[in-house]
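Can you read through this structure? Questions will come right after.
Missing here: one protein chain of the complex. Every other protein chain is in place.
Up next is chain A:
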């Protein structure tokens, strides 16, 4: 009797399931179009088939797509470490990490998966930690269940019942400090059937950091509670440090490839106005959810939020990732490069169109008051000290236009690497820094017509940065002294 009843029940479930599936097929398109969120499927009853160990990856990498696999039992583990790492060139910071990186390891799963999550707190760590996954339904996103003392590990389990891209973070007191020290990351819960395939996927996460020293001040910088409280960050960066996505760490793609960026914002405080200079997002999965917006220039990502961004890298270019709250990009580090190589497509971007110079404020370059944020070098320096100091100044003042390895930006900013214009005349180079430069010049056979503003630097700083440039990237090794700079300044 009971057997019969249960098999009958089974049919009912099957019917219900089928009608649910039909309902889905009919309404899905509509809900996407209207942005109507009434439609939600109950994935809590999704059956799991088999089990597997999840691969977790360090940024900017993401694990392979879930594709069309069924929901499974998924095992994953993460180690928490407290370790000193680089915040900027010459600046270090004691980061607290999920998996040894900031942001933490990327987690990829699909809706209906049952996750068994092991969190391990390294014995040398000073503090207890836990994890709150925004993808988790239930007490604190798992915070209470995962609270773990140093030298211990905890395992807890949850079912993923909502597809989307979600932030996870540490929620141990003082919560703000744990997040401010880098304890956050992203968990992607793919929908049934997976996300549409693309050529390249990247994991980028923004965070604001609060240090005792101001931006660029060298050495190990302690956390500054007061600045965090006042929401006055010294650093706003992608993937945990100023140089995480530039120079040799730049993201790489080829013209014609489709790109997907999983972008998260760990905060703790600031919302991000995320923008890629030189590209338009074909699609934005708003807030990492079901709603898709098309043809977006800049998208807002709240602290503790995320978005999925897709675009085709149409032409070769160094695309610049920025927080378009723009002082953060050029003065606090929120800047990264997606280097797209390949064939030019002049139908999309022709370049090479000459422009005159328009100077409504008169012919002199306007000077901004100096804010003292620049590294102050000692007065007399050896050549190698000049180079060391110069490198730091370069990374603050020159890097955005001339790039980490002096390669410049095609058609816009001339290269400094192996540059004939630079090597030909040291006095001219000094003058460029002191007084700025505008108008057409030819560097290594290519014409450039742009404006370089005069730099608000002391004699020693000009000497240091030029010595660094002259002694890098195949240049002629000239040493520039503060005296030489001073003489040009007085002319």
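Following the convention adopted for this analysis, a contact is a pair of C-beta atoms (placed from the backbone, for glycine too) under 8 Å apart; a residue touches a chain by one contact, two chains touch by 3 or more; residues count from 1.
Keep in mind that, in the parts below, contacts and distances are computed from a predicted model.
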Protein name as given in UniProt for the chain not displayed, "Formylglycine-generating enzyme required for sulfatase activity", "Flotillin family protein", "Anti-sigma factor antagonist" or "Carbohydrate ABC transporter permease": "Formylglycine-generating enzyme required for sulfatase activity"
Which of A:56, A:78, A:133 or A:171 contacts the chain that the document leaves out: A:171
Sole residue of A:151, A:297 or A:351 that reaches the chain not shown, by the stated touch rule: A:151
Hidden-chain contact residue, picked from the options A:90, A:128, A:218 or A:302: A:128
Chain A, residues in touch with the chain not shown (by the definition above): 82-84, 94, 123-128, 130, 132, 139-140, 143-152, 171-177, 222-223, 225-226, 229
